[in-house]
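Note that one protein chain is taken out, while the other chains of the complex remain in position.
Chain naming follows the written order as A, B and C, and within any one chain the residues start at number 1.
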Amino acid sequence: MSDLFPGVPVIKFEGPNSDNPLAFKRYDPDKKVGDKTMKEHLRFAMAFWHSLTGAGRDPFGDPTMKRPWDSVADPMEVARARMRGVFELTEKLSIPYFCFHDRDIAPEGASLRETNRNLDQIVALAKDLLKTSPTKVLWGTANLFSNPRFMHGAATSPNPQVFAYAAAQVKKALEVTKELGGKNYVFWGGREGYETLLNTDMRLELDNLGRFLHLAVDYAKEIGFSGQFLIEPKPMEPTKHQYDSDTGACFAFLQEYDLLPNFKLNIETNHATLAGHTIQHELRFARDHGILGSVDANQGDELLGWDTDQFPTNLYHGTFMMYEILKNGGLHSGGLNFDAKPRRGSFTVEDLAISHIAGMDTFARGLEAAFAMIRDGALDRPLADRYAAWGSGIGASIRAGKESLRSLESAALDLGEIALRSGRQEELEAIVNRYL
Amino acid sequence: MSDLFPGVPVIKFEGPNSDNPLAFKRYDPDKKVGDKTMKEHLRFAMAFWHSLTGAGRDPFGDPTMKRPWDSVADPMEVARARMRGVFELTEKLSIPYFCFHDRDIAPEGASLRETNRNLDQIVALAKDLLKTSPTKVLWGTANLFSNPRFMHGAATSPNPQVFAYAAAQVKKALEVTKELGGKNYVFWGGREGYETLLNTDMRLELDNLGRFLHLAVDYAKEIGFSGQFLIEPKPMEPTKHQYDSDTGACFAFLQEYDLLPNFKLNIETNHATLAGHTIQHELRFARDHGILGSVDANQGDELLGWDTDQFPTNLYHGTFMMYEILKNGGLHSGGLNFDAKPRRGSFTVEDLAISHIAGMDTFARGLEAAFAMIRDGALDRPLADRYAAWGSGIGASIRAGKESLRSLESAALDLGEIALRSGRQEELEAIVNRYL
Amino acid sequence: MSDLFPGVPVIKFEGPNSDNPLAFKRYDPDKKVGDKTMKEHLRFAMAFWHSLTGAGRDPFGDPTMKRPWDSVADPMEVARARMRGVFELTEKLSIPYFCFHDRDIAPEGASLRETNRNLDQIVALAKDLLKTSPTKVLWGTANLFSNPRFMHGAATSPNPQVFAYAAAQVKKALEVTKELGGKNYVFWGGREGYETLLNTDMRLELDNLGRFLHLAVDYAKEIGFSGQFLIEPKPMEPTKHQYDSDTGACFAFLQEYDLLPNFKLNIETNHATLAGHTIQHELRFARDHGILGSVDANQGDELLGWDTDQFPTNLYHGTFMMYEILKNGGLHSGGLNFDAKPRRGSFTVEDLAISHIAGMDTFARGLEAAFAMIRDGALDRPLADRYAAWGSGIGASIRAGKESLRSLESAALDLGEIALRSGRQEELEAIVNRYL
Partner (left out) sequence: MSDLFPGVPVIKFEGPNSDNPLAFKRYDPDKKVGDKTMKEHLRFAMAFWHSLTGAGRDPFGDPTMKRPWDSVADPMEVARARMRGVFELTEKLSIPYFCFHDRDIAPEGASLRETNRNLDQIVALAKDLLKTSPTKVLWGTANLFSNPRFMHGAATSPNPQVFAYAAAQVKKALEVTKELGGKNYVFWGGREGYETLLNTDMRLELDNLGRFLHLAVDYAKEIGFSGQFLIEPKPMEPTKHQYDSDTGACFAFLQEYDLLPNFKLNIETNHATLAGHTIQHELRFARDHGILGSVDANQGDELLGWDTDQFPTNLYHGTFMMYEILKNGGLHSGGLNFDAKPRRGSFTVEDLAISHIAGMDTFARGLEAAFAMIRDGALDRPLADRYAAWGSGIGASIRAGKESLRSLESAALDLGEIALRSGRQEELEAIVNRYL
């Protein structure tokens, strides 16, 4: 293990009474919760882009983050340091996975060929590091949004050459993800949308996006990549409107283009709230439709209108997210990826470690609360009770397809006043609080 | 024609220089725009609930509206006056259609049987009035949201008796709509959603909603109602989350439950903005997916977070909406329904007329602007230019399914820098302004 | 004590392990936290309008709430029952105060004289009940928003007769509040604002609002009412814009009209979020400016754009609110008023009790967490550390007014790189979680 971050020790579990900021208070990796360990349930991942490449820039300010490679000039040297860094940090923090974009891990060169050569060198280093490390790759992806060539879209660019370039990039990223043993491959379409409908052929662009994803599926089969494909909903930012706006829009798209057999969703908390939904809604929708694949675990500020990508410290989010995930039977090949960055003013390496610890403790506590609620039937019993009438009588008959408007009218005409039961929302909210 | 509204004369077209508030400045019903008259293009409808039943109540205040039947005690007498009123107002305003909920037009009785009898009496009156009036019914619907029995949902209630009751109501509303010659039948699911996921079985509720709509389709076939079925997206309000949240969610739902052959959408401006979308986006999405059915023409206040249902006076909305509608080949059986209410402080009958005039003039102007832009290719020519490369070469080859990631990589590796062209957003916005 | 609510027992503290929904888990009224009891710290109040008068209506639905007086026809009889009810419920729930509007407690009559007579009768009953009850009045107010006469404003109406009418109502409400021993008098200006600037003379309206409040101050002096005056910020709803939009706008207004000596603020959680602020921000701003008077303790849904007035169950709110209140030395004559209503689907009397219990437990837990954080200096120590440099050297010199741009430039020119310290946001968030 490298020692680029001497200020970050190997993080130990010290329990809830510890006030050591560089210790876990709740996350105890090997503690059993039910029949799995916390580590197995939570499947944490570090986001290469925020933690190793992120610099603290914002739309009104220059980079602030202090990192060990700040004085290194050669971009390939920096890339090597960062790759060693991701292994060092994940190991010190007991984070079992990391995620990356192609352009996070290696610098672009003067041509696509040179860029690919850069990538190959870093991938070779990563492969080497993987051999001796407990850390693995959760997912890879291609950055199809930063370079100016993607300003009007990648798969949805008005320029077919851009489509071709993006296709070449995805091909390489798939190969790299396979080579590094990635469990999943993600598409986030940050430029797949529009700035204004005045200049946009939405129908053509959606068709092209469908085609693009099918090409990726075909190529994965060709090279034997068996990881799960994921698309990641986000409604806006950077563009005015992105086609993958929320889980509903993604489910519509996957059905329309016959991609349901191949794709699940990578759902992000802050993207959910930007779309006007709770993260629990988005996870529930995906779970109910069999497309819950993986999670980008962060949080936004619901009073701010952009993607703040904060480290997740809200215990309600942690609890409700783990509730949906446990109900889903876990995330399977997916995981909880910290797509989060320390605030721009939290610029030290220690902040980076502390931020991850804060997030991990939040989800550990959420896991325990959610597990206990499920074990106790705290929400399931009232729910079963509430919908019980659908299991017999006219409820069962409706579900069995045996009723018509005509037969239901007959029944309704003879009903007296229908006896409703309270929805008990406040009582249920108080019950959840008891588990926090 | 009744004369309940002596303060509202027959409204005439007086041209743009008129300052008579009770005259059209832009809407000239028989004026040809292309090969159709304004009246044929615009297919305006009055909303019975806002214009005849609406009283000016808000969450913090009591009714304000002054209406001719304010001193009438018998609810059936009021209902008859209102039905006469909708014919009088639509005729005076040259509005060719009206829309209604079952409970707008007739009061609920002590039992469903009595309620249906009330409805039958008013429907008989309406049928009579239709015979001699130019006014027609654009669409009917059932109010499945006001009565307390629907507090937890109608088709998605946890109580199957409520489902049955709602089914009976839809059966009757379909019969009534057919009897009155309604061109469409609408579902707006204001209670079909949830207040909290803590007490909600979303999967069951969605399935039940799918079943419910199929029952309606089956019954329409049985009775020979050939009008178009429509569902109306709205993301929230009254509930925390409604399942028909936006056009994307509706398209997902219609595909999932195999309802695409039977349903289109009734899209409302203020519902679009509550979902975080422009009305143009929602219309475009529906048009591109063949599900643009009808429009609830109002406007919200984009800085307020609830459904203000204002009369549409924004010329940009009018223009962009008519642009999408013209591109759709018109609304076919649908129309522009003023699902709008005068502000609570605009309480006179004259305000009601003036509000409709304001909305009609807005759409007349929007129609003329949109028509001219299409005629001139003002936006089409730049658009064709922008996407031209998809018609030949590698663009055409991609669209024809002849390329793979491998072939595209080959092409991309030999591309030099890709020459992009400006998106020209500001130029296009300035062009639109020239047409206003 | 009446027994209108037989389903609601006297609520006991049963501790955190109780799963009795009709018991306190955290709120133990006589438990000492520091040198005051929970009851003394929290000063809970019941809101007459939501709990006794509220019916469960929403903009799309009719009343749902089941209350003991539902079958009583005489409005004065209903009013008497409700007044007995507020004493019964507050006593059973150990809530020491209630708050009311004039029109909550007695029905309007055919004239202002008759309305005042109605009010007098109910006030006499209340006075009688106060004698033998531990319950007291936290504050009174006049409802200047429900009646249609206030549709265009009360103090800010374009019609001076409305101003006069509102003045008469405030006069009476002040007298009544004094008679019932109210500790404060509140103004919430739900109609004091505008729907559109097109018809609004904002300057005149603001001046009139200033005048109106001075008249109230003068009259309070005249009759010897020594309670605290409060205004209540809310940015919008029911109007497009209300002048008391947030704490900043209120502070501007109070300064401008020389009302700071007489007024503090009554700050509501959901109003804060509608204004785009956290409740902690609004409390901090008020505290820092010496105008934190009282609190309307509820919560909104930050993804919904209207005033949902939910019972407060979010432990973060409870903690941060009590943090600011403790730092303010308590609320003095103010209290925590549950300006909250059970969800429309929580229609039983038991829900009403459970909702209050949920809110009280939330604040009890928040109180304990905040108290412990303050006791431990959990946030104070890092804060003192962060700003320490302002206590000496150039920091102290700046604060003492001894520096100029010129002197500071001299200092700055000789500074090398300024050593900044991390803002530690994530670490502080994790610390707060340790106290929950």
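In this text, a residue touches a chain if its C-beta (ideal position, glycine included) is under 8 Å from a C-beta of that chain, and two chains touch if they have at least 3 such contacts.
Because the structure is a prediction, the values reported are computed rather than measured.
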* **Residue of C:L52, C:A81, C:I95 or C:M151 in touch with the missing chain, whole complex considered** => C:M151
* Given the contact definition stated above, which residue among B:Q255, B:T348 or B:S404 touches the chain not shown here? -> B:T348
* Structure fact -> Cross-chain touch to the chain not pictured, restricted to C:K127, C:R375 or C:R399, is C:R399
* Using the touch definition up top, pick the residue from B:D3, B:D70, B:E114 or B:E427 that touches the left-out chain. => B:E427
* Structure fact -> Note that chain B touches the absent chain at residues 16, 19, 21, 25, 273, 276-278, 302-303, 311, 313-316, 342-343, 345-348, 350-351, 354-355, 357-358, 361-362, 365, 420, 422-427, 429-431, 433-434, 436
* Determine and list the chain A residues touching the chain excluded from the picture. => 56, 58-64, 145-148, 150-152, 190-191, 195-196, 236-238, 240, 274, 301, 303-307, 343-345, 347
* Structure fact -> Residues on chain C facing the left-out chain by the touch rule are 112-113, 148-149, 151-152, 158-165, 167-172, 174, 195-204, 206-208, 211, 215-216, 218-219, 222, 235-236, 241, 245-246, 248-249, 251-252, 255-256, 275-278, 280-281, 284-285, 288-289, 320, 379, 382-383, 386-387, 389-390, 393-395, 398-399, 401, 403-406, 408-409, 411-413, 415, 417-418, 420-421, 423-425, 428-429, 432
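Keep in mind that, in the parts below, only the chains that are shown with their structure count from here on.
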* Any idea how many Å lie between the Cα centroids of chain A and chain B? -> 36
* Can you give the whole-Å distance between the Cα centres of chain B and chain C? -> 39
* Asked: Among the residues of chain B, which are close enough to touch at least two other chains?
  -> 148, 151-152, 195-196, 236
